[in-house]
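Excluded from the complex is one protein chain; the other protein chains are retained at their positions.
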Amino acid sequence: MPVVTIKLAGTFSREQKKQIAEEITDTLERVGGKPRRYTYIAFEELPDENWAIAGELLDEE
Amino acid sequence: MPVVTIKLAGTFSREQKKQIAEEITDTLERVGGKPRRYTYIAFEELPDENWAIAGELLDEE
Amino acid sequence: MPVVTIKLAGTFSREQKKQIAEEITDTLERVGGKPRRYTYIAFEELPDENWAIAGELLDEE
Amino acid sequence: MPVVTIKLAGTFSREQKKQIAEEITDTLERVGGKPRRYTYIAFEELPDENWAIAGELLDEE
Amino acid sequence: MPVVTIKLAGTFSREQKKQIAEEITDTLERVGGKPRRYTYIAFEELPDENWAIAGELLDEE
Partner (left out) sequence: MPVVTIKLAGTFSREQKKQIAEEITDTLERVGGKPRRYTYIAFEELPDENWAIAGELLDEE
């Protein structure tokens, strides 16, 4: 019932996702008081071509 | 002008998407008073590795 | 683990939200095979001034 | 710090994304007063089968 | 059927929203080939306290 969405350019490895999911779930329990079983986390990985910062696609940088 | 996003782990078959889209559009018209032509539905399918519940990736379960 | 977001202009009454949540959860279980307890639904209600269709804010129509 | 998400059925070419990102970033700076470096834009491209309008999947039309 | 979401800290005035919606709808038609009537735009305005950049809430800056 917190739903956390992490949108990123590129990808994380499976090990990175696993560690990040553990730490964020822990943070939301310890600091936010949200029971672990209610926390959903979704990783949305987009190619660099599909992200722009300051008007430039990331694959231009 | 309702925009419905359905984010899921894994995939639905085309037939499931078709049936789910029909039923949700019907619900929003009948219960919510939203004309059918304004309802947009997007299915966002993520691999199990990209979802965590309770701090564990779904492909661990 | 389906997470459903319903973004709309204006508001639904509490009774409408209750009925819509029941029906969509039922649809996702019956058609999509998703256990009821995993389905999260969030209603995001925006003022008409914050929505545009075809380049016009909804409060212009 | 504006984060713009553009969800579409089908795809844009890289040239379209580049031009659209430039124009939207420009609009948000010129009209909205948001410095260019803070504007993030993400393109989320979904297959036609994953979108419905008026209760019909787009690949039915 | 492009759905554009613009998430920002603070607010835009109604005139800013109107102008931004017109320009983005125009861009998506002219550059992206998307008919005007299909473009939905939603402005999601969040208080500064609800945004962080670089680990700091915006109301700290």
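Things to note:
Chains: A, B, C, D and E, in written order; residue numbering restarts at 1 for each.
FYI, a contact is a pair of C-beta atoms (placed from the backbone, for glycine too) under 8 Å apart; a residue touches a chain by one contact, two chains touch by 3 or more.
Note that this is a predicted model, so its numbers are computed, not measured.
Residues of chain C in touch with the missing chain: 14, 17-18, 21-22, 25-26, 36-45. One chain is missing from the display, and on chain E it is touched by residues 7, 44, 46, 49-57, 59-60. The chain not shown here touches chain D at positions 1, 3, 40, 42.
FYI, only the chains that are shown with their structure count from here on.
Chains touching both chain B and chain D: A, E.
The minimum number of touch steps linking chain B to chain E comes to 1. Over half of the residue-numbered contact pairs at B-D are shared with one candidate from B-E, A-C or A-D, namely A-D.
Chain geometry summary: the mean Cα position of chain C and that of chain D are 21 Å apart.
Annotation for chain E: residues 1, 3, 38, 40, 42 touch two or more other chains. Judged by the touch criterion defined above, the protein chains form a pattern that is neither an open path, a ring nor a star, and not fully connected either.
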